[in-house]
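Every protein chain of the complex appears in place save one, which is left out.
The first chain written gets the first letter, and so on, giving A, B and C; residue counts start at 1 in each chain.
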Amino acid sequence: MSQTVIVHDEPRVATTTGIDNRKLGMWLYLATEVMLFSALIGGFLTMRTRAPADANHVLNIPITAFNTFVLIVSSTAVVMALSAIEDGDRKRMLRWMVATFVLGATFLGIQINEYRILIGEKHLTTSSLFGSGFFTVTGFHGFHVFVGVCWLGVIIVQTLRNRFTTNERDHMRFEIFGLYWHFVDVVWIVLFTIIYLI
Amino acid sequence: MTTSTTSVAVERRGWMRHGATSWRDYFTFNTDHKVIGVQYVVMAFTFFLIGGLMAEVIRAQLIKPGNTLVSPNLYNELFSLHGTIMIFMWVIPVFTGLANYIIPVHVGANDMAFPKLNAFSFWLALLGGIIMMVSFVTGGNASGWSAYPPLSEQTGIGQTLWAVALILIGFSSIFAAINLLVTIMNMRARGMTLMRMPLFAWSMIATSIIILLGTPALAGALALLIMDRVAGTQFFKATGDPLMWQNLFWFYSHPAVYIMILPGFGIISETVPVFSRKPIFGYKMIAFSSMAIAIFGFLVWAHHMFSSGMNPLLRIPFMITSMIIAVPTGVKIFSWLATLWGGHLRFTTSMLFTLGFISMFVIGGISGIFLASIPIDIHVNDTYFVVAHLHYVLFGGSVMAIFAGLYFWYPKITGRMLNETWGKIHFWMTLIGFNITFLPMHALGLEGMPRRVVTYAPEFALGNLIASLGAFLLAAGTLPFVYNAVISLVRGKVAGDNPWQSLTLEWTLSSPPPIHNFPEPPTVDSDPYGYGKPLVRRVPPAPRQEAPVPGGE
Amino acid sequence: MTYASQPTPASQPRAPEDPRARARSNRVAALGIGVLAVVLGFLAGRFNPLLTGSTSSEGVKVDALFSVLLGIGTAIFVVVQGGLLYSIIRFRQKSDDDDDAPAVRGNVGLEILWTAIPAAILTGLAVYSYATLANIETPAPDAITVQVTGRQFAWDFYYPDRDVHSPELHVPLGLQVHLVMHSDDMIHAFWVPDFRVKKDVMPDRVTEVRFTADKAGTYPIVCSRLCGVGHAFMRSNVVVQPENIFATWLYAQQTGATVQAGGQPATPAAAGKAVFEQNNCGACHTLKDANAAGKVGPDLNSIGTSAAKIIQDPGYKGKATDAASYIRESIVEPNAYVVPNYPPNVMPQNFGQTISAKDLDNLVQYLLSQK
Partner (left out) sequence: MAMPSKSRAGAAKTRRSNYVLVFLSLGALTALEVLVSSMTNIPRVSFLLGMSFIKVMLVILYFMHLRSDSRWFGLIFFLPFLLVIPLLTVLPH
């Protein structure tokens, strides 16, 4: 396949802080994401204060609580896969990876179904300030989950082709994916409270 | 790698390239930070010329009241795109380009931390720039570079393209910032503690932090604007909250002025000691003031909204922070003055632009204090006073610093010197043209001329005529530079490794530097400002115990 | 490799110059620049040539604040530019000299000084600015209230007590005026440069501004927030009149309005001309009869005759069947047919809502009469 070579010519020099470059880069990127979601959440909250009457009563809390739980389980699956890598246990790693993938996809499925029902009931982006905020913010989050699922899909395929193993380098690659995934989970924990519960 | 590391070369990695031997390599997806740096600078300068041309059309329209050179709608599109291009496709990317070229060498690294991401950032910026130009052709943004809704929700389809382009450019800039931060934090030469870094590196840390934390707020606001325009949401419509755009927009766009000036501060902090033959005065204060600006710059944004419908009480804290933010900037200016004072000044073109920078930027800084004071700001907000202020900061400041940097590093990048005579003609035409253009605008604004108008009351005719004539001189002044930069590539005097006798690491390398920069990893035992008598060179620094920097520097 | 390995030309020091005398002359120069800064700063503040002569009592206070800022700004300007100029002249490297300067890396006292002094000055300015702000925004109990509506690209001033609308703002001399403002479409900004007052006019909320005119006369009202294609033309006037004349004007407007409502003297065309002026159509359109010379939209000088021709044109896409309905359509639904060489989406599309049915009829009659 075409993407094999690149990896090995990166010089392995010690970094100034002792931190891996990619991990540092990912944390910096997450700082950016914090601001991005803060802006969007700020937009949502502003719409909410402008029209407190367009409440969230149309939303289905039990199903979404289940969906939140799905995302929490998936986060746990990621750390389990990570610890499997640390143990050098490829089989267990793969199992937890697939579990994460399925859970992520389940989350998206439930969210799409929620959208379908809401739109069927004529709750649209255009129908209220709450609708504007709800679809935009949850949609952005859903897009992040989608990106994460695709990313993990690539890793799983590479694992099946033995191009992703439990060595130290791939350990770092998976840890970086994990940081992204947990962050998306964290965002959802916040969104669940702000949009659905309050 | 078997390639010799002492000569310029190019490596092929699939469809990617690393390094350049001919001009063709500059049109490839190239992962060499030096190639990317040049790509950025050339792209940005091209957009500078495009944006400048727009400015000339604007000034030609305003040469007399009631002029009908361009239609009002085209006029609105022109100044909107002029602003957007100059900020997002000229000043920000040209600094990114210079930092790309210089920072890895400054800190003693062989490349940026993520070479592929680096190349991706450049091509993303170019894509954004192209979409921006396309948006102009399709009937573009006619609501100013600040694109206040609800107006920006009713303008043509080009406004959506404009927003998409800005999101792309924004993410390009975020990736570049991550790259620079990781490079500076993680890839410094042995012995280079934070306090031994060149000040340009400090300023890029501060700049990158602002980009990292500010740009996503703009991206979020643009995303909401696109949702409003495309998906029918109501965030910024009259039923929603148009003021929310202003908050989100300025939350990024005020810090963005520091994105556009801090790298300039960094460049000036390099050129002043070199051409004064003196150590920089107050290294730590300059470094810390950059960081102070980066953080406090986020707490002043609402001073752009003093005359808006915002909660009147909220204006007060923002006035105080806006006043105080002038202090760290003042510290820098006084430190540069103190560096000059008692030096042995060498008036190269780079030094002339450096002095021009200090002189012009101070004027912009002083008018900034006027704008921080709410009662004055209420009167001059959205007038030509603001136009004058922002050009003194961004042209008299940033652009002068950019030219100081270009004249300074051109020999390193190309291996040849720029012609000094043409350089001085460039400088004087720029300085004089600039002041003729923008000085009268202060008075125009105070007397009652609003900005963003296609025509104006007859009593402002004289001031506008002077400004327009100055703008033509200013534009003509750019031509010597273009000629000089092109002709010197072949005819310029060979530069040698260190034409300015500078002490930063890039001057220890050949000009241009070899493909992986340092044949052997450099080691550093002091900051790079050890100019002056008594010669401290080769003498170890005083046996004062350097406290180790937390985090394992 | 270290920084220290840099090649630097080492040359013998030139003919010795007494370093103490040199330092002394530099200190004197620095002191001179400081004195010059104080003197010029004082003069600039005292004789402020840039912002004076406001004709509102609030504006006078703003001008006073401006003078102080100008004085301080001038002083800072002189310090920095003076330091620069002196350095350029005094510290130029001699042509026979290739040597470095004496190394000075910092001076803690100096650095504290130039951090603390600006901080103190700026804090003082913030306090003074706040005091001025609180002063100029204080409501007066006897203020008269006018409701302001901004729309593309005209102002409407409404006196609720008398039920009077006017395209120009008339205010009494020496009385505080309280404007309560709202926009029908975009964000506009109400600005009277001579009064130093400005406030955005928002579509989603009400904003207020207060001023007290000190001097009779007519002053321009400017929209300073980009609000669309006709932004530059969105202007009006504020007429400051002694209280009794203002009262007479208001009364005349009120009775005039009543007479018009009764439908007595005004012909529909004459009333339509008032509507034309009220909506500032002249900002964008040329119409000699109304002294309008706008260039944004089509010329209306002979619209009464050309309208009939346009609907005969094969390129015409609208629904109008005669000149009157064409004119009406062009006002209410401007995008139905856009005259060639003019851009679409430029004319506001909400005149159907903002102009009353009766006014619209009159406006159509008026335009129809322009042959």
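The definition used in the following text is that a contact is a pair of C-beta atoms (placed from the backbone, for glycine too) under 8 Å apart; a residue touches a chain by one contact, two chains touch by 3 or more.
Keep in mind it's a predicted model, so treat the numbers as computed, not measured.
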Among shown chains, those touching the left-out chain: A, B
Sole contact to the chain not displayed, among B:Leu126, B:Met244, B:Leu509 or B:Val524: B:Met244
Footprint left on chain A by the chain that the document does not show: 12, 14-15, 17-20, 23-24, 27-28, 30-31, 34-35, 38-39, 41-43, 45-46, 48-50, 61-62, 65, 68-69, 72-73, 75-76, 78-80, 83, 86-88, 168, 171-172, 178-179, 182-183, 185-186, 189-190, 192-194, 196-198
Absent-chain interface as seen on chain B, which is shown: 185, 209, 213, 217, 244, 247-248, 251, 295, 298-299, 302, 310-311, 314, 550-551
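By definition in this document, only the chains that are shown with their structure count from here on.
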Those chains which touch chain B and also touch chain A: none
Identity of the chain that, by mean CA position, is farthest from chain B: A
Inter-centroid spacing, chain B versus chain A (mean Cα positions, whole Å): 34
Separation of mean Cα positions, chain C and chain B [Å, integer]: 28
Of all residues in chain B, the ones touching two or more other chains: 239-241
Residues of chain C touching at least two other chains: none
Contacting residues of chain A [partner chain B, same complex]: 2, 5-6, 9, 11, 13, 15-19, 21-22, 24-25, 28-29, 31-33, 35-40, 42-43, 46-47, 50, 124-126, 129, 131-133, 135-136, 140
Complex contact set, residues of chain C against chain B: 1-10, 26, 50-51, 59, 61-62, 65-66, 69, 72-73, 76-77, 80-81, 83-84, 87-88, 91-93, 97, 99-107, 110-111, 114-115, 118-119, 122-123, 125-126, 129-130, 132-133, 136-137, 185-187, 189, 191, 193-194, 196-200, 202-205, 207, 220, 222-232, 295-296, 343, 345-346
Chain B residues touching chain C - in the complex, by the definition given at the top: 68, 71-73, 76, 139, 142-144, 148, 150-151, 154-156, 191, 238-243, 276-285, 307-309, 312, 315-316, 319-320, 323-324, 326-327, 330-331, 333-335, 337-338, 340-347, 355, 358-359, 362-363, 366-367, 369-370, 372-376, 378-379, 381-383, 442-443, 446-448, 450-457, 498, 501-505, 507-508, 518, 520, 522-538
